[in-house]
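For this view, one protein chain was removed and the others were kept in their places.
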Amino acid sequence: MNTVDEILDYAIDQEQQAADFYEDLAGRVEKGGMKEILMEFSAEEQRHKQRLLAVKSGEHELTPEQEVLDLKISDYLIDVDATDDISYQDALIVAMKRERAAYKLYSDMAEKLPESHLRKVILGLAKEEARHKLFFESEYDERVLRDN
Amino acid sequence: MIKTLGTEDTLENAGLTDEEQQLFSNARPRAYEPYPIKAVEDFANWARANSLWILAFGTGCGAIELRPLMTARFDANRFGVAGRPTPRQSSVFIIGGYASVKTLKRIIRSYEQMQGPKFVIALGICPINGGMYFDSYNTVNRFDQYIPVDLYITGCMPRPEVLVAGIMELQNKIKAGRCDGANRYVENFDWYKANQKKVIKNWDMPDYNW
Amino acid sequence: MTLSTGHSAALDFAQPEPPDLSSGKYVKLWQGPQHPGITGNMSLELVLDGDTIVSCKTHVGYLHRGFEKLMERRSFIQNFTVVCRIAVPEPTFNEYLYSHAVEEISGIEVPERAIWLRTMNLELMRLASFLMWIGGQSGAFGQYTVPNWTLAYRDYVLDLFEEMTGARIYHMYIVPGGVRAGLPDGFEERAREIMKGAEKLLDQIERVMFNNVVFKARSKGLGIITPDMVDPYGIVGPNARACGLARDIRKDEPYLAYDRLDFETISGNEADAYGRAYLRLQETRQSINLIRQCLDHAPTDGPFQADMPNVLHWKVPAGETYVKAECTRGEYGYYMVTDGSEFVRRVHVRGPSYTHAIAVMERLAVGTNIADIAGLMVSLHTYPPEIER
Partner (left out) sequence: MNLRDLLSPFFVWQRAFEKPYTSIRPTIDRPGAPAYRGFHINVSEECVGCGSCHSICQNHAIDMVPAAEFEGRTGDSGLRPRFDYGRCCWCGLCVDICTAASLRMSNEYAWISEDPDEFHFTAGVDDKPWQNNEHGYRRAEGYHLYPPKRIEMDMLSPDESVQSFEEVARGYSEAQAKLEADRCVECGICVATCPAHMDVPDYIHSIRDGDYEKGLQLMYRTNPFPATCGRICTRRCESVCPVGILGEPVAIRWLKRFIVDQVDAKDYPRILNDQIIESGHRVAIIGAGPGGLSAAYYLRKKGHAVTVFEAGETAGGMLRYGVPSYRLPDADLDKDIAYIVSLGVDIRYNTRIGKDIDFEQLLQDYAAVFLSTGLSVPSNMRIQGEDHARVLSGLQVLADVASGRDPGIGSRVAVIGGGNVAMDAARVSRRLGAEVTILYRRRIADMPADEEEIHESQEEGCNIVPQAIPVEIIAADKPQQVSIKWGEAEMVQDPTGGRPRPVLQEDRMHTDTYDCIISAIGQGSDLDFLSKENQQQLAIEWGKFTPGEYQQSALQKVFVGGDVANRTADAISAIEDGHHAARGIERLLNPDGFTATQTDNTGEPA
C-alpha cells in the first residue's frame, strides 16, 4: 500500500465490507425493526464508499486539515458481539467501534509516515472515518443516552 | 313656481300631509354634469377645492375636535375652510361620529339642502363600522348606507392634525374630479331612500328636500 | 348663608298660557339641532312674540346612544372605556366616578400615588373644560377673539393629557383599581410652564372679555337664578354658587386628595350670566392652583394600581352605591347596582346638564331676546351628550 490509489482502493474495499457486514447481519436478525436499522447502516456505509470513489476520481477532495469533534463515547464502552438478537444499542456500539477502529488504523498509519502527499491522503481518510464515528456517536448520544 | 313632472320622474312624498305636499317639490335630484370643456371644469374644481365651506352641525363627539381645527392652533381658515351656519351656504358636510336615528333624519335633511357640488367627510370610527356603539339600539352603523361619504377619517377622536390632512386629501380628490359622492346619491337615490326609510320610522318629510 | 327651602315658591312659577299659534300673533321657531348657537346637538322649540320669547321647550335625543344599556352587557373593565364617551368635553369625571363606584362595591383600595394622579387628572380636565367654556360663552355673544385664544390654549392642556395618558380627548387613564401609568419624564416642568401661561391668559381674558362693554351689556341681568330656585330645580355647581350658595362637593364631602389640598369654595353674589361667567373664571384660576398643589404632592414612585383580579372574568360582589364628584358643571353622580355577576346590573348616570338644559333653560328663556338664547344656554354650561347619554 504505497500509492494513493492503493490506499484509496483499500479504504473503499473496507467500506464495502462494512456495508456487506450490516447487510448480512440484517438478513439474520429477527427483532422487529432491527432489519431496517441495519439496512440503514449498510446504506450509510455505501454512501461513505461513494464519497471515497468520488475522491478517487478527483471530483471530491479529502480535508485532512479540518478538525472533527471526538465525543469519545465509543472509547469507554465494552465490546459487544454482533449476534442474531442484537439490540439497537448494541448495533450502534458495533458500528461506532468499527468506525473507531478504522480511524485508529489510518491515524496510526499516518503517524508513521513522513510528510508527503500519501500521508495527507491517509490523514484525510482518518478524518473521514472520524466523521463517520461522530455520526454514529451522535446517534448514540441522541437515542441511547437520552436520560443519561 | 313649482314645476310638475311626468309621473315616472316624481317622488311620492308620502310622509307629508296633502296640505304640505303642495309646499314641497316632488322632483328627483339631478346629477351634476361637468362643464363640457375640460379646462373650465378643472378650473372650477380648483376653485371649489380651495373654498371648502363646512356645515357647522355638531352631529356627534367629532364636534369637539372641530373647534381646535377652526381656531388659532390649527387654523383651518388658511386652507380655505370656513364654517357656515346653514347648509345652503356649505359645500362640505362633516359627520362628526355616531348618528342616532333621530339625528340621521336631520343629517339627511341638511345634506339634501346643501347646494351641489357637495362633499361629505365622516369622522371617527362610528360611521365606518359602528365603532363604540355598534350594538346600540339607537345608532346607525354603516354610514354609507344612508349618505354617500367621500372620505373617512378613522380615529376616536381623529386629531385635528389628521382632519387637516383629511381636508387636504379632499382637496386633492376634488381637484382630480373624483369626488362624486353626490352623483352616487342621485344615481342610487332609490336605494338610499329605501335604506333611510328602513331605520327612520316616522318619515314625515319630503323625499327630497332641496 | 341661609338656604331657602322654598320649594313651593319656586314651583309656583306660573307657566304662561300656551300661546295660540293660530292667532297669527306668534311665530314658532326651531333653534337647532343644526344651529351654530346651540352647544352641541339639541334643539329648542321657541314661540316668539316679535323677538321676545314667549315659551321655550327643549328637545333632546339627538345624541342618545343608550350608554346605561350598553354598560349592562360589557364587563367591568370594558365599561371604563365606554363611560368616558358620555360627556365629550369632560370624559375623565366619568372615568373616575365609574372606577370609584366599582372600587367601592368590590372594596378595592386605591394606592396613594393613584389618588394624587387622579386628582391631578380631574383638575387638568376642569381647566381644559373651563377654557373651552370661556371660549364658548364669549363666542355666543359674538366675540370671536377669545375662543381663538382659549381653544388654542386648551390644546396645550390636551398636549399634557396626551403625554400623561396617551390620548387627547378620551384619555381612559383612570381605570378601576388605579391609573394606567405614572407621569412621563419632564412632565412636571412642562405642566408648570403651561399653568403659568394659562394664568397670564386668564388675566388677558378678564380684561378683554369681562371688562368688555358689549359683554357686560349683554350678559348682565340675563338668566338670573335666584337662591330659591336652586333646590327645586336641582341646580348645582357654579350655577348655584353664583347666586351665593357655597356648595362644592370637593369641600363638603371631600373625595380623592381634596381634603389635603388648600382651597376655598368660591361663591358669588351675582346670579346672572355675567356673575356665573366671572365665577367660572375664578374657578379656572383655582383649578390651576390645585394642579400646582398636585404636582407638589404627587408621589413619584410606588404602585399606581391596586392588586386586581383577572379582569377577563371579574365578578364584582352584589351591592349598590352612589358616588359623586364636582365636575365643572356641578354634581356628577353614578348610581350603580351589581348582582355578583360579571356584568353590572344597572348604572344610572346623573349629570348636571339634565336639569340645567331642560327645566332651568325652559324657565329662564321666557322673556329673553332671541339673540340671547345662545348666550344663555352656554352660561348654564350644558353638554347635550351628557343629558342624553
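In this document, chain identifiers A, B and C correspond to the written order of the chains, with residue numbering beginning at 1 in each.
We take it that a residue touches a chain if its C-beta (ideal position, glycine included) is under 8 Å from a C-beta of that chain, and two chains touch if they have at least 3 such contacts.
As the structure is a computational prediction, the values presented were derived from the model and not from experiment.
Within the entire complex, contacts from the absent chain reach the displayed chains A, B, C.
Interface note: of A:M39, A:L53, A:V80 or A:M109, the residue touching the hidden chain in the full complex is A:V80. From the options C:E45, C:E68, C:E112 or C:E162, the residue with contact to the unseen chain in the full assembly is C:E162.
Within the set B:A82, B:V164, B:V186 or B:V199, the residue that contacts the chain not displayed is B:V164.
Contact between chain A and the absent chain runs through residues 30-33, 35-37, 69-72, 75-78, 80, 87-90, 93, 134-135, 138, 141-148. Across the interface with the omitted chain, chain C contributes residues 74-75, 77-79, 81-82, 143, 145, 148-149, 152-153, 155, 159, 162-163, 165-167, 170, 172, 180-182, 184, 204, 207-208, 211-214, 216-217, 303-305, 307-313.
Although one chain is hidden here, its contacts on chain B can still be listed: residues 72-75, 125, 127-132, 134, 142-144, 149-156, 158-162, 164-166, 168-169, 173.
Here is the rule we go by: only the chains that are shown with their structure count from here on.
Chain A and chain B have Cα centroids lying 84 Å from one another. With each centre defined as the average position of its C-alpha atoms, the distance from chain B to chain C rounds to 31 Å. Chain centres here are Cα means. That of chain A falls 87 Å from that of chain C. Within the complex formed with chain B, the chain C residues making contact are 33-36, 38, 40-41, 61-66, 69-70, 73, 82, 85, 88-89, 132, 135, 147-149, 151-152, 154-155, 158, 168-170, 385.
Looking at the complex, you find that chain B touches chain C at residues 55-61, 63-65, 67-68, 71-73, 83, 85, 87, 98, 100, 102-103, 106, 110, 132-133, 135-139, 156-157, 159-160.
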